[in-house]
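I'd like to ask some things about the structure below.
Of the protein chains in this complex, all but one are displayed in their positions.
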Amino acid sequence: MGQGKWPFVAVASGLALLAWGSSWGLAFAPREAYMGDVQRIMYVHVPTAWNAMLVLTFAFACAVVSLVRGGWKWDARLEAAVEAGVVLSALVCAQGSIWARPTWGVWWDWDPRLTTTAVLLFAFGGIMALRQFVDDPVKRATWSAVATVIAYVDVPLVYFSVRWWNSLHQMQSTPETVSRAFHWPLRINAFGVLFLLMGLVELRARTAFLRRETELEPPPSRAAAAVGVAS
Amino acid sequence: MSGVIQGGWEFVIAAYLVSAAILLGYAFSVVRRYRRERARRDGR
Partner (left out) sequence: MSVFLAALRKDLLLQWRTRAQLVAVFVFGASALLLFSFAVGPNAGVLRQHAAGFLWLGLLLASTLALADSFESEMAQRALEGLLLLPADPRALYYAKAVANVLQLTLLGVALVPVMVVLYDAGTARVGALVVVVALGAAGLSAPGTLYAAMTAQARARNTLLPLLLFPLVVPALLAAVKATSLLILGDPMGQLRAWTLLLVAFDAVYWSLCGLLFERVVED
């Protein structure tokens, strides 16, 4: 696993972009015609949602490679991507809830995309729990990869079933399109979260890889222990 | 839905604060765990 410093650069630049995009969206972007100032939540909500899906797709890719090729690097990346996916999904749900309250008067509007994210949150949270409760590293790697594949394949099924189920209730969903004037803060924040994630997932993967090394290393030889040599 | 939603700034601030808290908190957590694991590995 790599040793370079680039992840720290990525994290720092990601945070900087987020600061820029967010202040633009908060202070300088014009007020939206129908939604008023509440619309500004979209400048963090949409980028977070995009990146949540992206990192979970990356987790799926890691799972497939891990199953096909094996090796600890991809398992380490899977662990990192699943954790980041859970954190982002939780954030998306929190943001969506905070947006729904002034808009619809309820804390949850059963928007299909938001609801799918909530289901994903539980599905991938379960995978994190699975990793905690399996002691054998090989089984842990295989099983969490299998579970990730199964959970990811479910995403379109969940989305369509919820969308359909909800369509009978005629509630407007979160706006799909944002008009031109609002693009820039959105894009900047999207890249901000992306860079932040790239750095954090890499660092988290390295941590997992190091832990695996510690887990798997053989016990010190008796001769070395007798002489008192540090392992 | 007609008309403009008035105010709502407290929700906007809440959303941005929660986002900042979670993203920064997670970033700190990851970096700290990484540093700790590197220290453990290098200290042997």
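Think of it as A and B in the order they're written, each chain with its own count starting at 1.
Basically, contacts are C-beta pairs under 8 Å (C-beta built on N, C-alpha and C of every residue); 3 or more make two chains touch, one makes a residue touch a chain.
Remember, it's a predicted structure, so these values are computed and weren't measured experimentally.
S.K.: If I'm reading the header right, one chain is hidden. Which shown chains does it touch across the whole complex?
M.R.: In the entire complex, chains touched by the missing one are A.
S.K.: Tell me which of A:9, A:129 or A:216 is the one touching the absent chain.
M.R.: A:129
S.K.: Which residue numbers on chain A touch the omitted chain?
M.R.: Answer for chain A: residues 67, 119-120, 122-123, 126-127, 129-130, 133-135, 139, 142-143, 145-147, 149-151, 153-154, 157-158, 160-162, 164-165 touch the chain left out.
Convention: only the chains that are shown with their structure count from here on.
S.K.: What is the distance in Å between the mean C-alpha positions of chain A and chain B?
M.R.: Chain A and chain B have C-alpha centres separated by 12 Å.
S.K.: Quick check: in the complex, which residue numbers of chain B touch chain A?
M.R.: Contact set of chain B toward chain A: 1, 3-9, 11-12, 14-16, 18-19, 22-24, 26-27, 30-31, 33-34, 37-38, 40-41, 44.
S.K.: Can you list the residues on chain A that touch chain B in the complex?
M.R.: 8, 11, 15, 18, 22, 26, 33-38, 40-41, 44-45, 48, 84, 87, 90-91, 94-95, 98-99, 101-103, 172, 193, 196, 200, 203-204, 206-207, 210-211, 213-214, 230-231
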